[in-house]
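Report on one structure; see the data block that follows.
Note that this complex is displayed minus one protein chain, with the remaining chains in position.
Our next item is chain A:
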């Protein structure tokens, strides 16, 4: 059961905003994920699936199904907490999980359920962790997010808000940490997304097929090479991938040292006020995204240029929906940026 390897991220042609958003989310997962909406055949899911290869490894407690962090005492699962009392937790480095939530998944597999095998073989009441456990400290990817069934959306919203998965079923009573970054993709022609779910995504990008011939040719050329010789293609791009990975790593290390000047904070606040975004999430996301971008690009302090670049993805899905305004959200954000920042 091999399955195809993922197309390398650095080999994706164009789609700069989508790549920017995904990289920013990789630098600072606290921003809260990315939603990619757009036309068919633009490489939405390709980009998201390529993300896994870019993420640096994280320390994980040995044998913990929830992948707890051995150095973070506040976020331990009950099991690790009791082990912690007996001394430091043994850990190892492990790749960050990018967990696919396939359409048609049933609730028991998402939240976890009683381990039937063990119950039958040994008469033990054991919990079999679900997708949410696997996604803890990692990414949860929903392709075609707008087709996800309503009761699963409710469940995800609840867990994403509390950072904790509470299972009360089949005589089990379990709670475990479930902090994950939601990544979603979809096609707006298949229907709209619920505003509550929309709000859970830190950044949102809109992708369209490239309309210029050279980049279209390049897309097909690379895709075709990859399809015909995946191993060779991956080898050819391994240097670029390694470089990108180390840039992300460096950016993560520098993230804390990036300065956010008072002026930038004020700019962000003004922009959000001008657009009338609901609540503070927009503003927070805007600042965090700008900071991650600055770190990624090697700057020291957040400036107007960084704010301008991340403003559309950070804010466009938080505008109060006005079905009568012909202008797309992107245009509204750009207009406000233009007015506020000047040319």
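Quick note on the criterion: contacts are C-beta pairs under 8 Å (C-beta built on N, C-alpha and C of every residue); 3 or more make two chains touch, one makes a residue touch a chain; residues count from 1.
Just so it is clear, contacts and distances are computed from a predicted model.
UniProt records the chain missing from this view under the protein name "Magnesium chelatase subunit D", selected from "Magnesium chelatase subunit D", "Peptide ABC transporter permease", "Iron-sulfur cluster assembly protein SufD" or "1,2-phenylacetyl-CoA epoxidase subunit A". Checked against the hidden chain, the listed residues A:84, A:216, A:247 or A:270 yield one contact partner: A:216.
Taking the complete complex into account, A:169 is the one of A:19, A:84, A:169 or A:281 that touches the chain left out.
Interface note for the absent chain: among A:109, A:245 or A:270, the touching residue is A:109. Although one chain is not shown, part of chain A still touches it, namely residues 1-4, 39-43, 45, 100-110, 113, 116-117, 119-121, 123, 128, 130-131, 143-144, 146-147, 149-151, 169-170, 187-192, 209-211, 213, 216-217, 219-221, 223-224, 228, 323-324, 326.
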